[in-house]
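To start, the structure itself, in structure tokens.
With one protein chain held back, the other chains of the complex are shown just where they sit.
And now, subunit A:
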Amino acid sequence: MNKFSWYEATSIEDALQQVNKTVSEELYQSTNNAAVFKSGGIDVFDWVKEGLINPQKIINIRNIPGLDVISYDAKDGLRIGSNVTLAEMASNSDIKNHYLALHQAINHAATPQLRNMSTLGGNIAQRNRCWYFRSADHQCFRKSGDRCFARHSETGENENHAIIDNGSCVSLHASSISTALMAFNASVVIVNSKGEKKKVLMDDFFVSAGQDIAMETILQAKEIITEIVLPAPSKNTKSYYIKQVARESYDWSLGDVAVVIETSGDTCKSASIVLGAAAPVPYRSVQAQQAMEKKSINNTNAMAAAEAAMSVARPLSKNGYKVPLFKSIISEAILKIT
């Protein structure tokens, strides 16, 4: 592990002054002079330890004041500072009372130890968990290599990989919390070094592999996430989240789904349905949403929505099981909204 210097950022301006690269840029094309952000440190230090990035400087943004606040307002909704830990979110009663699916997603993320360390900003900006991408011995497209190892129909070990939008990259976005955030139409607030602030819908925050193979989000080097904001749910909005794993104590998602439905009696007025561990970025299933709109919430309609969601699935050689698995959890999550 190469030596690096440690910089303790005291303000957003200070941090943006120091930084010159995103971790993604370094992973794609490594330089000798990168200065990168570290918040909880969970993801960035993994890359450093694997020898896949060798930053010269680590800028600790974890202690920048003002980024660790959760606030809720019945009219404006929820604001979560980017340095808020997952553990803090898990114990927040506003999230539990008004954004149940998010609360459920947080409680199924990682382990209690990791939730104590991880920050929300880092969680949504982390890179995918494809074991080829994370292996120093496999130069894949995402690391400016010439192939996708996982996609290979004979040798690819792709049991855990994407079934939707799995073209040039078949990885899965690692943040299952993002599944729920996107379902609640959350936005990411980003500040750049000029002091400009923008608010980007989660749907537009993530970048597909086809758009840019080097990136998974729109974040640029001279930008920082300051908070994530969720609109206030209407009185008749209900939500549910399911993460299916092979191992309950701690496991990456085999498939997860967040359903947010505005109801009118037992009818679905509008639905927001997002799938995790289905595609390289959190995947909004427009097909499932449309299938549910103006329909009553019952078994037949929930199954039809799940079928619609999976109509776009194109499994790889070893992950065909994810299709029935998703059908099961999508319909189950919809039926929990009653």
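We take it that a residue touches a chain if its C-beta (ideal position, glycine included) is under 8 Å from a C-beta of that chain, and two chains touch if they have at least 3 such contacts; residues count from 1.
Note that contacts and distances are computed from a predicted model.
Per the UniProt record, the chain missing from the shown structure is "Xanthine dehydrogenase family protein molybdopterin-binding subunit", taken from the list "Xanthine dehydrogenase family protein molybdopterin-binding subunit", "Glutamate synthase (NADPH/NADH) small chain", "Electron transfer flavoprotein subunit alpha" or "Ferredoxin". The residue from A:G66, A:G167, A:G210 or A:P324 that touches the chain not shown here is A:P324. Residue A:T155 is the one among A:T155, A:Q211, A:N236 or A:T338 that touches the chain not shown.
Annotation for subunit A: contacts to the undisplayed chain at residues 1-2, 51, 131-132, 135, 137-138, 149, 152, 154-157, 159, 244-251, 254, 318-321, 323-325, 327-329, 332.
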